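Note that one protein chain of the assembly has been removed; the remaining protein chains are unaltered in position.
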Amino acid sequence: MALLDINNLSVRFGDKNAVPVVDGLSLTVERGEVLAIVGESGSGKSVTMMALMGLVDAPGIITADSMQFDGNDMLRLGRRQRRKVVGKDLAMVFQDPMTALNPSYTVGFQIEEVLRAHLGLTGKAARQRALELLRKVEIPAPESRLDAYPHQLSGGMSQRVAIAMAIAGEPKLLIADEPTTALDVTIQAQIMELLLSLQKEQNMTLILITHDLAVVAETARRVCVMYAGQAVELGQVPQLFDEPAHPYSEALLAAIPEHSQGAARLATLPGMVPGRYDRPHGCLLSPRCPYAQANCREQRPALDPKRQSLARCFYPLNQEVA
Amino acid sequence: MNSQTPVTPADQSLLYPSPFKEFWHAFSRNKGAVAGLAFMLLVVFCALFAPWVAPHDPSEQFRDALLTPPSWLEGGRFTFLLGTDEVGRDLLSRLIHGARLSLLIGLSSVVMSLIPGILLGLLAGFFPRLMGPAITRVMDVMLALPSLLLAVAIVAILGPGLINTVIAIAVVSLPSYVRLTRAAVMGELHRDYVTAARLAGASLPRLMFVTVLPNCLAPLIVQATLSFSSAILDAAALGFLGLGVQPPTPEWGTMLASARDYIERAWWVVSLPGLTILLSVLAINLMGDGLRDALDPKLKNAI
Partner (left out) sequence: MLSFIARRVGLLIPTFFGITLLTFALIRLIPGDPVEVMMGERRVDPEMHAQAMERLGLNKPLYAQYFDYIGQLAHGNLGESLRTRTSVWSEFLNLFPATLELSIAALLFAGVLGLLAGVIAALKRGSLFDHGVMGISLAGYSMPIFWWGLILIMFFSVSLGWTPVSGRIDLLYDIEPRTGFMLIDTLYSDDPGAWLDALKHLILPAIVLGTIPLAVIARMTRSSMLEVLREDYIRTARAKGLSPVRVVFVHGLRNALIPVLTVFGLQVGTLLAGAVLTETIFSWPGIGKWLIEAIGARDYPVVQNGILLIACLVILVNFVVDILYGLANPRIRHQR
């Protein structure tokens, strides 16, 4: 059985009739897999994972047919039960490490807290384990870092601590939400490498939320492209990169600087992601799509199997065998 | 995408509302502030037209009506709407005349501390080496003493009375104006428009009062409102301690002090003056909150 099986997940803010931020998303992730979720800011990537973690708050409403994780339906799990899973089997690393750590507590305290809550480790045992974790995330001189406060660490170092905290419970699934966006370019590759080596070492499943397609190409096996709260294409990395089926995937790929060598300007997609009040009737991409036809503006396509992937489009690209 | 909408000449007054309109729009959204303003307008009206509004002379003693309860209670008389005090003076009239005193003390102490406060603050801000440290040190010392205690100390030297109360309260609220002005000036001095004015050869007084000061006014207006309310409160406290305005002048705090002895017999002589103080101070504080939100959104979370 798959480790994670999300079925028809929607997240709205406000009332039931509000425009969904995540719209009917279904996603299956196998054990030991690396899946990337890509999309523009506000496409619902992070909210999806927050919903899974139970971090969506009051005005937010989550509906789904099911949200199976490791044999538990996260949607129907009681709060207490869910807290036993979250932070242990299901962990998350956030975007900005400088604000993700509590400024009032030492690094050691914040790691040991997870060990105490989920593994029942206290005192010396917890400290010992925290030290091992710091070593594992390749922090130099870990003994001295245990008693350091977050403001004494650099961004990259903080992110390593955040990763150490996340893997403290030896999670089955680690969600990394744009883990390198806030870091210096030179540090970004190091952090990605660390995440991947940890994933291999512990045979952990990794969901990588990013808008950096170059990172996706190097790391993930499968990729889910999201647009305006919907998954628009879901497929294997090499196929999707070589022959995208959805026009939005194509546009994203064309916007990578490396792909436009020689071109005078970088390819861009005109227009903006539809907001709360200008959601089109038909396909959500139709106002911006260069290939849109009349029926694209009337009806919404479903996420159907195409030649190379699952795509949400009436007129998928690259269907003829090359 | 080029939009081809024809550009229609818009009414300029609609696009750029006058600063006052803009302010009123922001202020009137705050219901508490509007309620506070309405109450204060009533108080100001009473204060201005006290001799005509008040049903009786505030010091006229009705010897046949000592400690008459308010009119709606048993034994109350319609001529004494809120009852009378221990020597038969009409409470409502005394409260209305008391509004005059409280507003007078508030207004004059604010003016008396605002002007020197701004001057000192400007000096400290414009001469950060020469005068800044000395002025801030002195203000720090004044802030080290709780305001009421400092006021008590000043009255202890000068003796009780209306004018000394005003002086004491003015001195006490001086440091906050100096600090605010200085901080605002220091913030503005590095702006480009000040440099531009300097390069254009503006004289020092012009720089101080015409260029910089208007841009520092928002927090000062808010502070003036808040210190107006604490002036009323402190004046009443001094009166209550017997150090402020002396009886038989109808000052709210002084009235409370003489009412203390009747706490077991006549609740109204104790309750009503204090309630008037509370409502006035509350109304001004509500207005102050509204002003702060409307004038200076940055200060929203400060106390």
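First chain written, first letter: the chains are A and B, and each begins at residue 1.
In this text, contacts are C-beta pairs under 8 Å (C-beta built on N, C-alpha and C of every residue); 3 or more make two chains touch, one makes a residue touch a chain.
What you are looking at is a predicted structure, and each value in this text was computed from that prediction instead of being measured.
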(message) Touching the hidden chain in the complete assembly: which of B:131, B:189, B:221 or B:282 does that?
(response) B:282
(request) Give the residue, chosen from A:29, A:165 or A:226, that touches the chain omitted from the document. (result) A:165
(request) Touching the absent chain in the whole complex: find that residue among A:40, A:70 or A:96. (result) A:96
(message) So one chain is hidden, and I want to know which residue out of A:44, A:87 or A:247 touches that hidden chain in the complete assembly.
(response) A:87
(message) By the contact criterion defined above, which parts of chain A meet the unshown chain? Give residue numbers in ascending order.
(response) 53-55, 82-88, 91-92, 94, 96, 99-105, 113-114, 117-118, 149, 151-152, 162, 165-166, 169
(message) For chain B, which positions touch the chain that isn't shown here?
(response) 32, 137-138, 140-142, 144-149, 152-153, 155-159, 229, 233, 236-237, 240-243, 253, 256, 260, 263-264, 267, 270-271, 273-275, 277-278, 281-282, 285-286, 289, 301, 303
